[in-house]
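Heads up, one of the protein chains got dropped from this complex, but the rest are sitting where they should.
As written, the chain order gives the labels A, B and C, with residue 1 at the start of each chain.
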């Protein structure tokens, strides 16, 4: 007779309180459902809200945020945080613009350099964090000062880009049927989400990231390459930020040190709203896409409204966030 | 019906980062909420991304005219092309944009930041007539990289650098705020041991903060240190009335009515000038008492 | 000890010092293929430390390691694994957020040939296969953290078995398991021994040692006492080798005797239940009574204890504490009423690893007193010292972070925390897990002594023998409800029969 084989238990019924929420896809599904509800509400309230292009614009206008948030998802899953991403985006736009406009580099070469620099910068911060046991928050905050500072050093004012290659990519619209289009940046963002989701779910690196976020000591005792993976996480985040910078450059056709101010917070918010736990180890890249869309839809609702004064705009954004998070919490609890 | 006769205007404001901006918003809203208009207002929270999103939503809502105060000069090409493709005319306010194709916008109404810097410098030259050099000048810059900061600095230096009596000994950013203006000025006063003759602040708020720092250091603002700043907000006039600020270069935010006219003309397809300059003056301390009650912001 | 068989793993003169504590002092260990080797010693003797040195978790200060005669110096568990050492550490050290299947395969995933991505189908299938060896039939996709420690421990064992290694090290693998699982584990160990694996095995259960091991190495206070052939070392000799003096284990503490009906009730639960977790259950405990709670894994003992302590909120039934009807919303309510509970999951629900021994001991008492009535430092010290002595906790000093104590000593600290509150009712959920035999006697003696002074005890244990011997009355849980009650001293077979449900 074996006790466990015949025990009459329902799996995972033990209440662990709020401290350990072992939900699988529930947060993701709730997020998506609430997103749909918000879109529906917008459609009822405002004319023209439900047109497919408005929805596609969510992707077009938030492509860079989405890419940054994919990198951030990995960082947060590993239990860290990366505050430098917004600044790295700005730095990438400035460097790219500078190289292309003022030094006559071919954009593709410049883009390759920018991506490599982004990944290298991230890796450097990762090394500082792991090798010298520094707190990620502080290291990446200093990294944020550094990247913005370097961007300002390269050029204080904004640089316009009129290189034919850049402009033709920027104006390129990929038709998706019904006269609706996506930008190149949006397509890159979707690819980034897909790649991120695959990386997280089906590779050794991805699973190691989850393991580190769950219990770092255990991950080490299991013989997982904890330090290497953690450094790679920051490199990945830096790379994503640089890629987002490239997409941002196409989006704006300019490089400017003040671009993407506060983007790090939006990215973190998107990740967390998408159901990833800030303490690490739990969440999905697909959720992050949902989080980005939710933030985008809040913004779109506000611009469609057109009645709010400046301060009511802020209050309304806060209120929508609140409503969203409260509902999310309600559904997670219910389960 | 009447709704159809109204001109729907989408107006995207930068944000509400200063009193100047608030006054500007109020003026525009008052003018465009008048009968005959249907205003869609959107505040971008100082982010260009948000502004682009707002423009896209205006296009999706098929407004008649788009007006906006760009956060920065560059980066508008793509979305303006979309507006053009949707046949929606665009009016720029407050700041210009750099685009390869001028036809992307109908007209631009607003101030010339470089000229404001020049005006401040010219006032200083005028006020320093007959005074021997060297005069030690400190500069409180606006937010690093912002268009007004860059342009006002450019205009000011253009004139001042030509006069050997003036030497800009310190220049630091005060982020356009009173608190930072005061903090930076405190540090300047100590680093220069009080030997400062002129302060040029990129906006009034920083000047107001700096005035407090100067007073706390035991000096007399307006006398020991002459001060010129830009914007012409109410606080500056109060300071001038008290003799603590010497001059302010007006940067007029109240162009709402003029904007409304332009919008109407643009919508009607009438020809409009590509550049409409707002009337602005330079006010000095002696005018303050008379001018103060008239200030609307 | 002369032996002709070849040696797989050999440690010579290993030493390790942590600050002022000399955790290990020139210890030798020899593992031979096809042998089960038991590593014995009291709590804090240095067993886990030795294992950490063997597997690269910690670096030795002195001494050397050899595999097949070649010296090695593993720098990380990964290197040790590559050298053929597979380990289950004392604390269940897996990732609670990952699924059971992933925990089994983390670090050695089967890949798809085409893209090099993880082949999840294979992982799942392999995981079920591995667990079937241990007769464990659970949802391998559920996160590990949703299972009780016992199952987590089984998973950890399964993981170690899944690695084709030459040396298998198990640090107290059986502490949370009940008899049938232990038997299952031993069956597998025997098979592995047949295949020529060298197995190192730590436990505090003497009968288990004799059931499987061929050789025994005994440590005491970080020093090697000796290596013995199991068959040649009688049990009393083993115990004195561990303890360092003659001890007689003959006189274990006994039950205080059945409670008289006129003794007042401390706790009276009527139809207490929570849907999906516990069927409505009645339970009464008298003053000074020791009530045992028996049952299989998953029978609902922990659930009942959690409801009684306010860790979960009961949806049905009534609860009276000292004839006062109460509603417990929070453990703080229970603590205020004089209840205490030593939870089964020491690491997550018990100790606060980064706080000192003193702070861990005063925590519950202080929570009960409230934040204003702060115990003076002198009082705290005095209290901590007294309990450290009473329970024989081995710690460098009272300011040592509890996380640095050996497993058994951590468990004692949790118990000390609750004894410090002088509770009316003490709920003990598997309190003797990981505690050495001498300490266990000591500890239960203390509990029985308190019970004689009037403290009521609800005692949950997987060891039926212990229940039958110590308790005045035994309630048996089955299928998430109470199956019945038996009087104390009714004997082990009757309890076992009721647990099994015949």
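Structural remarks
The rule we apply is simple: contacts are C-beta pairs under 8 Å (C-beta built on N, C-alpha and C of every residue); 3 or more make two chains touch, one makes a residue touch a chain.
Quick note on the criterion: contacts and distances are computed from a predicted model.
One subunit of the complex is not drawn; among "Sarcosine oxidase subunit gamma", "NADH-quinone oxidoreductase subunit L", "ABC transporter permease" or "Molybdopterin synthase catalytic subunit", its UniProt record names it "ABC transporter permease". Taking the complete complex into account, the chain left out of view touches A, B, C.
Considering C:67, C:238, C:351 or C:383, the position touching the chain not shown turns out to be C:351 (whole complex). Although one chain is not drawn, the whole complex shows that of B:128, B:171 or B:287 it is B:171 that touches it. Which of C:67, C:297, C:364 or C:419 touches the hidden chain is settled by the complete complex: it is C:364. Listed here are the chain A residues that touch the chain not shown: 16-20, 83, 128, 131-135, 137-139, 141-146, 148-150, 152-153, 156, 265, 268-269, 272-273, 277-278, 310-319, 321-322, 325-326, 329, 333.
Residues of chain B that touch the chain left out of the display are 15-19, 21-22, 25, 141, 144-145, 170-173, 175-179, 182-184, 186-188, 190-191, 193, 205, 208-209, 212, 216-218, 235, 238. Although one chain is not displayed, its contacts with chain C can still be listed: residues 311, 330-332, 334-336, 341, 343, 348-355, 359, 362-364, 366-375, 417.
We adopt the following convention: only the chains that are shown with their structure count from here on.
If each chain is drawn as a node and touching chains are joined, the picture is a simple open line. Of all chains displayed, A has the C-alpha centre closest to the centre of the whole protein C-alpha set. Centre-to-centre spacing of chain B and chain C amounts to 71 Å, using the average Cα coordinate of each chain. Measuring from the averaged C-alpha position of chain A to that of chain B gives a distance of 34 Å. Not a single residue position of chain B touches two or more of the other chains.
Listed for chain C are no residues, as none touches two or more other chains. Residues 1-5, 7-17, 20, 22, 24, 198, 202-204, 207-208, 210-211, 213-215, 217-225, 281-282 of chain A are the ones touching chain C in the complex. Those residues of chain A that touch chain B in the complex are listed here as 46-49, 51, 53-54, 57, 60-61, 152, 156-160, 162, 167, 170-171, 251-254, 256-262, 296, 299-300, 302-304, 306-311, 313-314. Residues of chain C touching chain A in their complex: 57, 76-78, 80-81, 87, 89, 93-98, 102-103, 106-107, 109, 115-118, 120, 135-139, 142-143, 145-148, 151, 154, 159, 178, 180-181, 184, 276-277, 296-299, 303, 306, 311-312, 479-480, 500.
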